[in-house]
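The other protein chains are all here in position, but one chain of the complex has been omitted.
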Amino acid sequence: MARFLARRLVNYLALCLVATFLAFALAALTFDPVGKLQARNPPPPQATIDAKRAELRLDEPIPQRFVLWLGDAVQGDFGRTVVNQSISEELPRRIGVSLRLFLLGTVVGIGLGVIVGVASAIRQYRFSDYAATFFSFVILSTPVFLLGLLLKYVALELNTAAGAQLLVFTGETTPGFQGGFFEALVDRVQHLVLPTLTIALGQIAYYSRYQRSAMLDVLGSDFLRTAQAKGLTRRKALFKHGLRTALVPMATLFAFGFGLLITGGTFTERIFGWYGMGDWLVYGIEQDDTNITATVTLFVAVLVLVSGWLSDVFYALLDPRVRLR
Amino acid sequence: MTTTDVTGGTGKSVPTGGANPVDVPLDAIEAETEGVTRGTLVLRRFLRNKLALTGLVVLALLYAVSLTSPLFAPWAYDEYDYLSFLQPPSASHWFGTTQIGEDVFAQTMRGLQRSLTIGLLTAAISIVIASVVGACAGYFGGWVDRGLMWIVDLLLVLPSFLIIAVISPALRGSSWILFVLLLGLFAWMITARILRGMTLTLREREFVKAARFMGAPSGLIIRRHILPNMASLMIIDVTITVGSTILLETGLSYFGFGVQPPDVSLGTLIRDGSTAALTTPWLFLFAGGLLVVSVLAVNFIGDGLRDALDPNARRGRNVREDEDPEVEVERA
Partner (left out) sequence: MTAYEAESDVLADPGRAGEPAAPLLEVADLEVSFPSEDGRVRAVRGLSYRVSPGEVLGIVGESGSGKSVSSLAVMGLLPPSARIGGSIRLRGQELLGLSDTELSRIRGRRVAMVFQDPLSALTPVYTVGDQIAEALLVHGGRSTTASTARNRAVELLDLVGIPNAAERVKAFPHEFSGGMRQRAVIAMAIANDPDLIIADEPTTALDVTVQAQVLEVLKTAQEVTGAGIVLITHDLGVVAGTADRVIVMYAGKAVETGTVDEIFATPRMPYTLGLLGSIPRLDVGRGQPLVPIEGQPPSLVALPPGCPFGPRCPLHEPACDAAEPELLPAPGAAPDHRAACIRTGELAAADAEGGELAAELFDAHVVEAEPVDSATRIDREVVLGVDRLVKHYPVRAGGIFRRQVGAVQAVDGVTFDVRAGETLGLVGESGCGKSTTIMEIMGLEPPTGGSIQVLGSQVEGLSRADRKRIRRDLQIVFQDPMASLDPRLPVRDLIAEPMEVQGFDKAHITRRVPELMKLVGLRSEQINRYPGEFSGGQRQRICIARALALEPKVLVLDEPVSALDVSIQAGVLNLLDELKARLGLAYLFVAHDLSVVRHIADRVAVMYLGKIVEIGGVEEVFAAPQHPYTQALLSAIPVPDPEVERRRERILLTGDLPSPANPPSGCRFRTRCQLFATLGADQQQRCIDVEPPRESALPAEPDAPVGAHLPDHDVACHWARIRTVV
């Protein structure tokens, strides 16, 4: 088992590298960082442009640039931005912001998603099932940026109704906030609710749909009938035998759910003014910055693969059939 | 939706290892019920699904209206009304106007048409790539399979949003068709995986073996037996792709990585409207509302098709009792 997981990890590392290279190469090919410089009015002297080109290693072949970048990256130096800031200095802060959002969104999403899905399956064709199904569909059909905008709208109404700033929708803390630990916590939470809700809603809808169908599959299974035949009530059989088995396929979904989350997270950060990795990516592309793009890509690839690997681990934990292989 | 039984388990084994996001209806292959042809049965099931039917009607109407709107709308999308800036909806500007006097209705219709067209075209491209890759990987196995699946894995590691966003600077100033191609190029992986899984089971089905033992060449077997038997899954997947592509496209356009001005899509409209969302909601609410409604319609159609095409769907399934022990194939 451990060997199986180790093997997967090696494979994933290779994929990570290739993916990062791909993004690096694509960015290096399509970006034109000195274009903006040239477009300045009056145009800067040729020497300035050449200096910038040399600084950004624009005239070297892309594979070589990648190897140089990677060599530094392994040692913790992800290079400098187009405007000559250190990426490594900013990186930890941005990762912290993104991870907080992602993890909270995932935990809330999976937790509520499973509960909603199971409840839907057990109460199939009742009103609550139809309602849950309908809302899942609506949320899955709403792009995250729209959902974020709508939530902002709702929060504004709420704040107006309450006559106080209950929910805040820009930034992750109030700039220059002063106060004790408790006040700081409240301030954080006020900032946290909307972005988390924005990404969690999609996750809940996504997981609940699959949990519902996994549970329905289990509802008709022979082993559930066996469990009832030996004297368990339907309810007990459902929870002890049904739910436990229906959780197994959710482990594999986890990896994909996380992928979804990353895209959604980018929008959320952007809309709510959280300076995380997603926000950085958009900024990097707007600035034609290869190093930022490659760094964020590496981060995303690592996240996707870690979630894939975790997915394998969960799967092995949940299903004895895999465990013993 | 009807209220028939609750027993329908698909009896499929849990997918192992390689994650598989969508439950593969292995038995979507099976036709059943004596006396009625499959086509009528599918149609009957689909028509009974009120939500799916509504979705179909709504989507068709939206697309038709968006295509024909230049014929009856008072303003064109690239026309400016210098007499009305930032006006709420009125008799002459049904959805209001923008800061620079553009007609929001005309723009929204244009954007809707663009977004739906992009969704449909992308899904078409994606399904072609996916079926070729999936069927070949599954049928031939060996290094073909390993190679293709490695590419799929690689592309799945990078969210397609990210890749397209990175390439987008190259799109500046080029046609939206190029954007569609790009979307199609990164939308097929999950479908290919599902189709590969299905091909793997189909390949072991006896009618495929029978064809092989007749001496039929591989290409013929794939064309004649494998692909037609995956048709239902492909149809379902096309609808899913249409929905997800529209979401992806509008998202990219929202950030300026997608459809480029002067062209508009629902995404660019929402972005332009969202800056002052709280004071002039008509700028984005119509675009946003239509976006949600059309994707919702597509999703309902997909769900209805899944129920109609997959005989193991829980609704409206014939309750047949006993016998024929289904041999559970444990997928290694």
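Before moving on, here are some points about what is shown:
Here the chain labels run A and B in written order, and each chain numbers its own residues starting at 1.
In this section, contacts are C-beta pairs under 8 Å (C-beta built on N, C-alpha and C of every residue); 3 or more make two chains touch, one makes a residue touch a chain.
It should be emphasised that the depicted structure is a prediction, and the values quoted were computed from it without experimental measurement.
The omitted chain makes contact with just one of the residues A:R7, A:R40 or A:R93: A:R7. Looking at A:R57, A:R80 or A:R321, the residue that reaches the missing chain in the full complex is A:R321. Looking at A:D50, A:D77 or A:D222, the residue that reaches the missing chain in the full complex is A:D222.
For chain A, the list of residues touching the undisplayed chain reads 7-8, 10-11, 220-236, 241, 244-245, 248, 318-321, 324.
Contacts to the hidden chain, counted on chain B, fall at residues 4-7, 11, 29-35, 37-38, 41, 205-207, 209-211, 213-216, 220, 224-225, 228-229, 231, 316-326, 328, 330.
Everything below uses one rule, namely that only the chains that are shown with their structure count from here on.
Centre-to-centre spacing of chain A and chain B amounts to 22 Å, using the average Cα coordinate of each chain.
Partner chain A is touched in their complex by these residues of chain B: 1, 3, 6-12, 14-17, 19-21, 23, 153-154, 156-159, 161-163, 165-170, 190, 243, 247, 250-251, 254-257, 267, 270-271, 274, 277-278, 281, 284, 288, 291-292, 295-296, 298-300, 303, 314, 330. Of all residues in chain A, those touching chain B in their complex are 15-16, 18-19, 22-23, 26-27, 29-32, 124-125, 130, 137-138, 140-146, 149-150, 152-153, 156, 210, 213-214, 216-221, 248-249, 252-253, 255-256, 259, 262-263, 266-267, 270, 281-282, 285-286, 288, 293, 296-297, 300-301, 304-305, 308, 311-312, 315, 319, 321-322.
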